[in-house]
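Excluded from the complex is one protein chain; the other protein chains are retained at their positions.
Per-chain numbering from 1; labels A and B assigned in written order.
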Amino acid sequence: MNEICNTAAIFRQGNTNCGGCGMSITLQMLRRAVGANPVHLVIPACCGAVAGGTFPQSTFGVPTIMSTFASAPAVASGLASVAALNGDPTRIIVLAGDGGTFDIGFATLSAAAERNEDILFICYDNEIYGNTGGQRSSATPQGAVTSNTLEGKLEQKKDILAVMAAHRIPYAASVSLAHADDTQKKFAHAVAQKGFRFLHILSPCPTGWKSEPALGLELVRLAVRSGLWPVYEIFDGKRYAVTIEPDFSDEALDLYLSLQRRFQKSGMTAADLRPAIERNWQSLRALSGRIIPGKREG
Amino acid sequence: MDHAEISGLDLPLEVRVHGRGGQGGVTCAKLIAGLFGQLGFHVQTFGDYGSERAGAPVQAYARVDRAPIRNANKVYRPGHLLVLDEALLGPHILDGASPGALLLLNTPQPLAHFGGRFAPYRFAVLDATAIAREHGIGSASVVIINTTILGAYARILGLPLTVLEKAYAHLGLSSDLPAAEAAFATVAMEDPRQTAPIAPAHRAPPPPVKPTLEHHADIPVTLKTGNWSNQLPAYVEPPAPCNHACPAGNDVVGFVQALNKGNSEDAAALLFETQPLPSVCGRVCPAPCMNACNRAAFDGAVNIRSLERLVGDSSTYAIPREDILHPQHIAVVGGGPAGLSAAYQLARAGHAVTIYEAGAELGGVLASGIPAFRLPPDVLQRDLSRILALGIKTRLSTPIGKADLATLAKDHDGVVIAVGFGVSKTLGIAGESAGNVEQGLAFLARVKERPETLSGTVVVVGGGNTAIDCARTALRCGAGTVKLVYRRAREDMPAIAEEIAEAEREGVALLPYRQPIAIHERSAQADVVLAEMEAGPADASGRRSPVATARTATLTANRILLALGQANDHDLLPTGWSVRAGRAYHGEEALAVYFAGDCAGGEGTVTHAIGSGRKAAQAILTRTHALALAKDEALPVAPGQIRFDAFAVAPPHADRLIHPAAFAGNFAETNLGLETAAEASRCFSCGHCTLCDTCLLSCPEGVIAQRGGRYRVDPDYCKGCGMCVAECPRAGIEMQEKRL
Partner (left out) sequence: MSTQLLSANHAAALSATLAARANRKGKGFVSGVYPITPSTECMEYLCNQKIEKGRVVRVESEHSAMGVCIGGSAAGARSFTATSSNGLAYMVENCIAAANLRLPIVMSVANRTLGPPWNIWADQGDALLLRDAGLIQFFCASNQEVFDTVLSAFRLAEEARVMMPVMVSMEGFILSHNVAPVEVPPQALVDDFLPLTDIPHRLESVPHTLGQMEQPHQTECHRFQHHTAMLGAPGVYDEIRRDFEILFGRALAGAIVPYRAEDADTLIVSMGTMGITAEAVVDALREAGARVGSLRVRLFRPLPVDAIAAVFAGKKRIAVLDRNIGLGLGGVLWSDIRALADPGAVVQNYLTGLGGGDVRPEHIAKIVSDITARQASGAPMLMEAV
């Protein structure tokens, strides 16, 4: 790889994100995929908005607008419309957290997807309302303690990719930041593709997950390995392709849980999560049309 | 307790706590408010919330008064300042503090370290981080010290520790009280030494605020986040286990990585720094590097030996010889691997070297003791030619006696003695002198000169490489059955594992846990009485010595070959000389005479001999003790430090082995080694950066850049998250404490 020129960063040094933030990693990886493409960023109220730094300094290295919490896909639709009307190659990218994607921004997201707006929507899913100090969202996994579910969340995480697939958008994918090649390939495809693209990123949050900042990518790796975080692509809402095969390791899953204090109180174990993971993978196998044993020996 | 009991409390009191986001500053102020509240004061506390995240400098406040508090603003005139991290001591930390104000600082430094810097203040220091770390408060990367420092605060206020109990209990922090106690005991403080008014710090007025409509320029960020953490990643180069294990001192990881990058000449240059016999070692070295290889725990050790052979066999690298003004004249006694290595290093360095060899040819045991099917003579010759091409003189068939040694020492600037082992060990049993009992090394040497014909059963005694060589040579000499008798288990055999496997494949029968206890000669044959052995009590080294049982069996053999190792029992030194730490002394006078190889220590492998020879050469040039050139003491990278999941499973490239249909008279090399250097790509490069960019790609801040074949972390912006350290596949980075 060539020398990295930091001045060309989408997300510049001197930002105020926590050390080890998955959103920061996402933005660094995004830069490599974007390359020389002109880009405008739309960011709803979330950690990303705070990451934008204080007026008038530019923490984001591309023109950026902060939208209200629920509105990012709508604002992006406006920007994308102007770009299209003017034959402007600028790619419009939304960077939203799970709150702005799964919850408050859900209707707006669904509508923009249904209209197949020319937008790349990136959800950095840290499974928590990080910006307000760590409350549950519909992306918070079962058993995770948040500041408003002190005994651990009772409900399961929403399957946002299934929802996005139901919109039959040209491209939807989950991403593993721990697999730089996978991330790079998907980012590059998603930037280049026309129409509505959705990327779902498991974004480690040391503050919310109560984990070591240095272990963020390792946690993602464990989630991928164990099958907890399936990494796959959906083309046009119908063609499914698994991009990273897990080994469905219970050891990895238990390690994933034990390295995060948010699961301590509920005592969630691999055995608790495994049935749901297996169901999820059965349906994923059926959809991807590839019959691979759900669990490999050894 | 009454208010009046608190020493020097000037009310209303305003407290300002300087901490880091997410590290307990706000809780610290809360605890202070709780403490005073419990004493009956009116209190107020709040954090100065901004957009900064974990690690960023933040402030929290507390107010204390006898009357209800009617001020909801931030604290601008602090009477007490608590600074939770010394790195926060910026130019504005003391803003608004009047002379006599209390400054309580968490620092490992003593009061004296700060000189008169805080002379106008009541100044107190303690190492709260060390205390809190000891009590396990916080995490590995972030130690939380708020509850600790308050123990010191109580002491300064003249309050007993018990006042903290309720406040801590209220916030569920009672388990931190022991740390507070330690702080209470260790805080050091001094009274103000200066009472002159303090000039207010100059603060630039805020710049005019540009209207929203005029906001369209790119204004770079000025926030330096490098001070959010006290740690910074450093690119270190811990020893790779292969390098650490190599007795010859080869830069194994270096030459393998050079091969991996396709730079075979670089690989050769690196290897020839320490290794004069790569073609030899690439065949016969027991390869401690491969035993130590971290990849063994993953999918099989890197086939380093054969990579070395590839370099040795194919390199055209011209070994440079230094041209120096005043070359020394050195005599090397013994032309085996240790002597060759010493001569090689000295000659490369530009010195004039003469090798005195008792035998008719160079190479020592390499020439005589290793059969041609493992080490073809032309291979040895290639390595020898490369060495001699450096201008080394040789005196063959020139044994050096005691008197000669004294003369040599007088006539040369230095002498290296590398005469190898003395005599071969024997069994010490009845019948050992029988006519068909022979030392294995003698057998090997003779066969190498001129193949001979054997028949019937050959029994080899021993478990080392010489034993295996004897067994396989016996097969090639026509023996019908070859049985190898070893007194311990198969896995205890010191021979190279691959060689043992080859011997078995060729038909050698292993008889472990057997030891000859008597030999009865019967004309052309002999009966060997073998006792069954079993593991006895552990010896000093923890190894369980085998002991003979009463169960015996008798084998009839046509030939019995002993390969029991050799003893170091030379009597070389002239009268009045002695040896200390590998160097000869005449009385108390240290001589420029050094010992190398088996006669100096006796590990008995080529690679040890080469390392020993090189050290002797260095010692001779520096006139130090050979042992002073100790190995790097840093611990080698362990398998647990390697991120296995960064690598794809790829079994080792195996050597190309020839399995001859008929052995008799066939001394052709059976192992053809590797065809290409592709095996080098399996090297983890433990501890040695390969510029793989993993750190750069995983850095959330984008503050790692590659310049001139190195990575550089920008300390002004690195938040110290440690992601690069955790992600580095090969343990090439570590977090280090910043020096303030």
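What we mean here is this: a residue touches a chain if its C-beta (ideal position, glycine included) is under 8 Å from a C-beta of that chain, and two chains touch if they have at least 3 such contacts.
Just so you know, these numbers come straight off a predicted model, no measurement behind them.
> Out of B:P91, B:G116, B:G172 or B:P206, which residue would touch the omitted chain in the full complex?
Of all options in B:P91, B:G116, B:G172 or B:P206, contact with the hidden chain holds for B:P206.
> Decide which residue listed in A:S77, A:T146, A:S226 or A:Q260 touches the omitted chain of the complex.
Of these options, the touching residue for the absent chain is A:S77.
> Consider the whole complex, including the chain that is not shown, and state which of B:D191, B:E214 or B:D323 touches that chain.
B:E214
> Using the touch rule from the top, list residues of chain B that touch the missing partner.
Given the touch definition above, chain B has residues 51, 206, 208-209, 211-219 touching the missing chain.
> List every residue of chain A that touches the chain not included in the displayed model.
Counting over the whole complex, chain A touches the hidden chain at residues 38, 40, 42, 49-50, 52-56, 58-68, 70-86, 107-108, 110-111, 114-115.
Criterion: only the chains that are shown with their structure count from here on.
> Between chain A and chain B, what is the gap in Å from one C-alpha centre to the other?
The separation of the two C-alpha centroids amounts to 40 Å.
> How about chain A: which of its residues touch chain B in the complex?
Going through chain A, the ones touching chain B are 1, 3-4, 6, 9, 11-22, 24-25, 28-29, 31, 47, 50, 53-59, 180, 206-207, 212-218, 221, 225.
> Along chain B, where are the residues that touch chain A in the complex?
21-22, 51-56, 139-141, 209-210, 215, 217-225, 228-229, 645, 693-694, 696-707, 714, 716-717, 719-723, 725-727
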